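With one protein chain held back, the other chains of the complex are shown just where they sit.
Labels run A, B and C following the written order; every chain starts at residue 1.
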Amino acid sequence: MFKKILIANRGEIAVRVIRACHELDIEAVAVYSEADRKALHVRYADEAYCIGPAPSPQSYLRTDKILEVAKKSKAEAVHPGYGFLAENPRFARECEDAGFVFIGPSSKTIEQMGSKVRARQTMIAAKVPVVPGTEDPLRDLEHAKEIAEEIGYPIFLKAAMGGGGKGMRIVRDPNQLAAALRGAQSEAKSAFGDDSVYIERALEKPRHIEFQILADNHGEIVHLFERECSIQRRHQKVIEETPSTFLDPMMRQKMGEIAKQAAKAAGYRNAGTIEFLVDQHRNFYFLEMNTRIQVEHPITERVVGVDLVKAQIEIAAGRSLPFKQQNLVQTGHAIECRICAEDPANQFLPSAGLIKGLRTPGGFGVREDTGIFEGWEIPVFYDPLLSKLVAWGEDRTDAIRRMTRCLEEYQLLGVKTNIPFHLWVMRNDYFLQGDYDTHFIDTHFSKENLIQSSHHKEVAWIGAALEAWHRDQKRLRMMLSAPGGGSADSPWKLQGRREALGLD
Amino acid sequence: MFKKILIANRGEIAVRVIRACHELDIEAVAVYSEADRKALHVRYADEAYCIGPAPSPQSYLRTDKILEVAKKSKAEAVHPGYGFLAENPRFARECEDAGFVFIGPSSKTIEQMGSKVRARQTMIAAKVPVVPGTEDPLRDLEHAKEIAEEIGYPIFLKAAMGGGGKGMRIVRDPNQLAAALRGAQSEAKSAFGDDSVYIERALEKPRHIEFQILADNHGEIVHLFERECSIQRRHQKVIEETPSTFLDPMMRQKMGEIAKQAAKAAGYRNAGTIEFLVDQHRNFYFLEMNTRIQVEHPITERVVGVDLVKAQIEIAAGRSLPFKQQNLVQTGHAIECRICAEDPANQFLPSAGLIKGLRTPGGFGVREDTGIFEGWEIPVFYDPLLSKLVAWGEDRTDAIRRMTRCLEEYQLLGVKTNIPFHLWVMRNDYFLQGDYDTHFIDTHFSKENLIQSSHHKEVAWIGAALEAWHRDQKRLRMMLSAPGGGSADSPWKLQGRREALGLD
Amino acid sequence: MAYEIESDGKKIEIEIEPAETEGIFNVRIGDQKFHVDGIPTGEGSYSILIDGQSYEIDIDVREDRYRVVVNGEFYELDLRDERRRRPTVTAVLETPSGAQLVSAPMAGKVLDILVVAGQSVEKDQGVMVIEAMKMENELRSPIQGVVKEVYVKRGEAVEPKAKLLLVEGS
Partner (left out) sequence: MAYEIESDGKKIEIEIEPAETEGIFNVRIGDQKFHVDGIPTGEGSYSILIDGQSYEIDIDVREDRYRVVVNGEFYELDLRDERRRRPTVTAVLETPSGAQLVSAPMAGKVLDILVVAGQSVEKDQGVMVIEAMKMENELRSPIQGVVKEVYVKRGEAVEPKAKLLLVEGS
């Protein structure tokens, strides 16, 4: 087993990986930007090295700096987390070349699955169903028109090297095609340095259901069942759960087998995720493969009972999987809410700043993975994900109720969060019935929904008045203690000042 | 199901019960003393009523006040938690008489099991093995001598109505018997108002292993396996784990069956615990029955997957147990550390005060049940238990490592805690081998053990110097801003003051 | 103290006075009187007991705009004190022809400007994309009208509250 691992990441996932290292008796080396000196991952690590200024291109994306730290600290392996360099084949290759074990698949696999077009081609060859569309990048507008007619509108234009919704356009009407193609190409070019774009049919009411894979270096592959990730905002997952309410045991088994088939076709090893789109007729299609640990991995850990990050490390160290497919079962139900510093009442605009108060929920079936603490100043430079709250229950209803009370208990002062949004989802009838697809938020959510409750209206007014009263008292105290406002003043003068302030 | 439950308790267990209520869609009514206005249980509850001044005899032990609140708030049931009135048969009877469901066994059972002598008699009649000793209270010193000779020294003198180590004396030598009997009787009299004392053989290297029981009102009884609670200080449990390393499957099954037999003999219903002492030859003896939820219930919840507090409520509402014995299995291993405000480097003296900083561990397999938060002032009036930290792992080694890293992460500023003690246990060879009994702490622990590590000696010195430097800076700033020390002073004067303070 | 609250277009007068016991307040809303046990539990957070009902309250204030979360439920309202009530009303009357400024809600980079000066926009039409915290955030026009002026360029870094764009109501 490794003695020391470098974690090329920050925030909650860096903390997550450090914890796994410590539980395996492995020393953890952190890297950090100048904005992160006080961050948890720096403080929990055994060693920590600054790799540059706050903006990630100058720090967390600097492969040279990170490898320098790996050498200096004598780390034997590198864990990339998710985001940043996690799916960058060049970084994986540089690690390999420098003699560090990259905790993930080979750089070749990352490269192959990173190209959406090549990934599709691989899957088609392996008889894994893919969303109907082009196998090759589009040549020009004429080509695009032709293909679009063939598979039928609405269609998606997608960047061949894409991810995270960039270089993506939905086209509902042939008239929009030219403009959309231009937009997608230019966005793809600027985001990925490659303007290749391809076409996929836009499914109706699609659900996003993914399968977790573990593959060791000795040819053994298992799946750890599905995660339902259809609650998305702008192609970003917000809430995930497992099991999916949409799958029955037969479909689950079939998708699991095909997920393993897909992983085999990619020559996969370590932890990975096969993402599927499922239409309302229960047809499922390969969407893409994520060649890293996912944000939402904890729900699988809770329901299947396997520590996925430890498994990643064990596999990278050459160990065989300690279980077979038939040993794995799902127990109960788990839901994850991503707690983000963003304002659900104002278009989810991000909200950085100082955390002035923090009180997190706990108790049976509750897990939190966090990168924050009271007194932490959330930097503006990185992802707004603060923490992941996971509730497990004996069944889905139990899990939802537990999550609801956790969200009610959660107190984070000083920064706006999407907790009120999560609470709204947990009380939404469609969600409660499991009847949702990737359009759920667009279809059902609005700011008005959030503030529709009138249950405690008077209490809210009283609370506001209490806050205003305390603010006025504070203002008064400041005025009275200001130069010339000392206690030597006559009571009459004081009273005059109080009146001027409207404090009587 | 109930619509509203009153929780006649405070601290982490009140929070625990409120959470179960909320997850069952039941309103929770809190009661609180004047010291607890800001306490979590008051803030998490739907309703909260002050029942008197801080000392518990004037508040949390006032059955009249509590029942008055139950009436006023229209609660249908009362959950007593543990401690305070939880095993007070009079309170249970008053609840029953006033028409409230007491969430626990009948007052009759509480009374019967509360008398250690009657409990022993019941168990002997039901053919449950008990520690060899007297069936009846001792008549006098002669009687005591006779019995002691018969069963052999060392013996325990125990209060018939006892609990919590009060009125208990170990006697190793016939010469000590007279004095010990006097002491035990007077302590029993003052603690329980009854000076009855009986004799039990003091086992060698005893382990304390208890079985969790659930019994519904329809005659169904199951056990939820054991908890190993031998890490004790002055008869108070400090660390618990499940499964016990001492039991094999056959012994586990046998003890489980006998635990159910014991519960049946007591006419038991709701959640309860049968405590056994197990000697080094694996003989086990009924010690006592706890007719309430235990502090250490979370380790069972995690390993068996059943929410015990919800089960208590469901049973009290008349529901049948939703599982049978054969549905219950143990998965993995769980350990609980009781985080207490006490100083392990100074005889575990309690340490009240303001919590100036709090950062709790999280991640996979970690649960915390707490009654505290940053800014909370720990009152001197109650138990020093602040929080219960539970780590689950795939096996015992995994759980211990996880607990270790959690304890390393745990930060509580302003109040001394026993966290360094827990860390010492997690690294102790005997504990790691599972080779311990109830004398573990007395045998192996000393303050010197705690500070023997010299790993980071220089870092500790540097840390101390850093703190001293910051303190001096603060002192200097205060001096400089004191009246007459304003910025109008000449630089020479300032420098003089700095020198006087030794700050250069 | 007396305050005026505006909530869902309704105006409510609320009076709050501390009682003799610390932490206890007498509150009047119209005819209703409340005996409020309200203690601060953090910056902008309170534990409130009214007739035994327990509420956890978190409040975020930006100028007169109060965001109040009661047991996880979300409210928005405007609150002014008595003295400032009249001037504020006057100020609204003086605002010229309803021109509305779009300003930066956070530090970030102007990724895209979706409109040009002179262009007509609908209410809630996207006018600018700001990248902040790795997210692209579309800013929308608060009113229907015409873009009068654009103050920033594509690619420019902006500070919180920086002027971005002016829309004149039509």
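Quick note on the criterion: a contact is a pair of C-beta atoms (placed from the backbone, for glycine too) under 8 Å apart; a residue touches a chain by one contact, two chains touch by 3 or more.
Everything numeric in this text was worked out from a predicted model, so none of it was measured.
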- Can you list the shown chains that the absent chain is in touch with? A, B
- Please pick, from B:Leu141, B:Ala178 or B:Val380, the residue that touches the omitted chain in the full complex. B:Val380
- Message: From the list B:Pro129, B:Pro154, B:Gly332 or B:Pro420, pick the residue that touches the absent chain.
- Response: B:Pro420
- Tell me which residue among B:Met1, B:Leu141, B:Ile462 or B:Met478 touches the hidden chain in the full complex. B:Ile462
- Message: To test your reading of the contact rule: which positions on chain A touch the chain that is missing from view?
- Response: 30, 37-38, 42-49, 72-73, 375
- Hidden partner chain, residues of chain B it touches: 341-342, 345-352, 356-357, 380-384, 407-408, 410-411, 413-414, 416, 419-420, 423, 450-451, 453, 455-472, 502-503
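The rule we apply is simple: only the chains that are shown with their structure count from here on.
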- Considering only which chains touch which, how would you classify the arrangement: line, ring, star, complete or other? complete
- Using mean C-alpha positions as chain centres, tell me how far chain B is from chain C in Å, no decimals. 47
- Message: Need the CA-centroid distance for the pair chain A / chain B, whole Å please.
- Response: 38
- Query: Taking each chain's centre as its mean C-alpha position, how far apart are chain A and chain C in Å?
  - Reply: 29
- Note on the structure: Multi-chain contacts in chain B, i.e. residues touching at least two other chains, fall at 44
- Item | Set of chain C residues in contact with two or more other chains | 42, 56
